[in-house]
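One chain of protein is taken out of this complex; the other chains stay put.
Chains here go by letter, A and B, matching the order in which they are written, and residues are numbered from 1 within each.
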Amino acid sequence: MNSVLSLSAVLAGIAVAGIAVQRIKPEIEPPVGVAGVEAHETNGAVSLIGQFRTTVSGSLWVRSDLYLHNGVQMRPLTEQELKSNVKGVHSADGLDGEMHGGEGRMVTVVPSRDRDFRGIFGDIDRATSSYKDMSNHEHNPPKAALPLFRLMTMFDPNFIQGWTVAATLLSWEKNRQAYELAVQHLKNGISENPKSVLIRNEIAFTYARSLGDLKTAKNYFEQARALLNSGEAMNDDEREGGLLTYRWLYWINRDLGLSAKQKTLISEGLSHYKDDPVLLHAQEAMNIVPTRRG
Amino acid sequence: MKVWFALAKGVVLESLRRKDLWVVAILGFLMMISAGALGFFGFEGLQAFAKDLAATVLGLFSTVIAVITTARLMPDEIKNRTLYPLLARPIRRLDLLIGKLLGAIFVTWMSFLLLCIATGLALLVFRVQFEPIMAQYVLCKLLGLAVLCSLTFALSTIMTQAAAATVSFIFAFGSSMITRALVMAHESNPRGAGYGFKVLNGVLPQFGLFDLGGRAANMNWGPVPIWVIGSLFAYAIVYSSAMLFISWMKFNRQAI
Partner (left out) sequence: MQTVDLAVQYRQKNGDKTMAVSGLSLSVAPGEVVGFLGPNGAGKSSTIKCLMGFVEPHAGSASIFGLKAGSISAKRRVGYLPEVALYYPFLTPYETLDLYGKVQGLSGKSLRTEIDNLLEIVGLGAAKKKQNRTLSKGMLQRVGIAQSLLGSPELLMLDEVTSGLDPVGRKELRQLLKERQKAGCTLFFSSHELAEVEMLCDRILLIHKGKLVEERDLGSLKEELRKFSLEFVGHTSMVGLTSELEDFGGNRIRANFTTKALLLEAVDRAKTGGAKIVDIVSEEGSLEDYFIDKIQEAA
């Protein structure tokens, strides 16, 4: 009897689900013609290729960090390691910060002998893997990684960090020729990513900090600012990059003695980034009455 | 000894005729040729990348061959009943296990060396120079693959073919990750179960130790000291023997 009841219940359930699906189907799956199906398939293929390109460039990005450390695998220290003062390195030459978004002190993935319980297994591991203890922390010449970055942006031209970090590597020698090469590379990046705030910022930084050309720097920051105010959809990285656009524009205008412009920038910047301490501090310093923040 | 090699020869012949080995070799070669094309069309300075890719391809395909070849050996013998005429011969079950395992190891080694030749040729496009560490990489990889075959073989006698292959893949690809996790777990709890961690680490297969790919792919890493190679050799013998013993314990009592 029970089994008959169970079977009836299951059948009733299937019937209800079937009716429900019939009702929902048109909502979730609008009728499409042949053209629609073709478009859908084309989009699918494009998206698959896009995913592949993103995956390749992403993995190259990871590998580039590894090659810079000559194969020594690194990881950020854990909270516990930080508390127990485990020895790590902190952006020895700025490159670790660049590659890891300033994640803080790094340590080798293969543990040093004093932190390894494995005995001889640990010794063999350190002898066979590309391991160097933190006192020997060093980098390969950063420019050696440039071909990899070229490969990254070739596979995925929209990989913004691929352009910006490559520019950092290009300007590593810190001379005019190197900076100009970096700027040229970034301009190529803009032609692939015409709506990128981050690449414009990077060009502007190079002009401002390295080439001492504040006017050209200001021009690129203004381009970035225009993009931020254009209402264009952009990802979080690009949007957060805009914070530096406003800060730098504020400083450049200060250096150029354009105080009225500074005030406008602070108000506008705070409308985008209401909690930014730098802009808030600037607002206080210039005695600007806070307006309603959006 | 003759019996072992006769059995091993049978396994090798079957694998060669099956052509799985060739498919893998062609795949590996194609992959390296495409990487080589990058070097040919002007991407200078990608030696480390090319060597790294080569080590990855070699590691990946040789692992797949080792596991797939080994995992099916004993289950197929039982399923196809090819075991009966063999065990009707004047041999011990241990001889059969040794012969079959040796066959799997030979097939894996052959395919790995074949892949090495293919990738070596592709690396020439990048003008990669030979370094002694590369020879050590190949030697240690051969030892590691033998351990992997033994593990898969033992697992295939105590679980289904698919389960044995899955578990082997997890250990083969996740070995380093498991070790790192153990080290970090031990750091978090050094007092609690220190001895337990050591036992666990000793029992788990240490495939990561046999991978010199990181050194071979990057620049200016000197050769590994001879005591390390000796230790790896000893480990491979001990671990493989232990796995063979487990297989024998299970198979010797098994009604077929």
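Heads up, the rule we're going with is that contacts are C-beta pairs under 8 Å (C-beta built on N, C-alpha and C of every residue); 3 or more make two chains touch, one makes a residue touch a chain.
What you are looking at is a predicted structure, and each value in this text was computed from that prediction instead of being measured.
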| item | value |
| --- | --- |
| Chain not shown, its touching partners among those shown | B |
| Touch criterion as defined above, residue of B:60, B:91 or B:182 at the omitted chain | B:91 |
| Touch list for chain B against the chain that is not drawn | 2-3, 6-7, 9-10, 13-14, 17-18, 80-82, 84-92, 253, 255-256 |
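Quick note on the criterion: only the chains that are shown with their structure count from here on.
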| item | value |
| --- | --- |
| Interface residues, chain B side, partner chain A - complex | 38, 43-46, 48-49, 52, 140, 179-180, 183-184, 186-188, 190, 194, 197-198, 201-202, 206, 208-212, 214-215, 217-221, 224-225, 228, 231-232 |
| Touching residues (chain side chain A, partner chain B) in the complex | 60, 63, 66-67, 70-71, 73, 78, 80-81, 109-111, 115-121, 124-125, 127-130, 140, 144, 146-148, 150-151 |
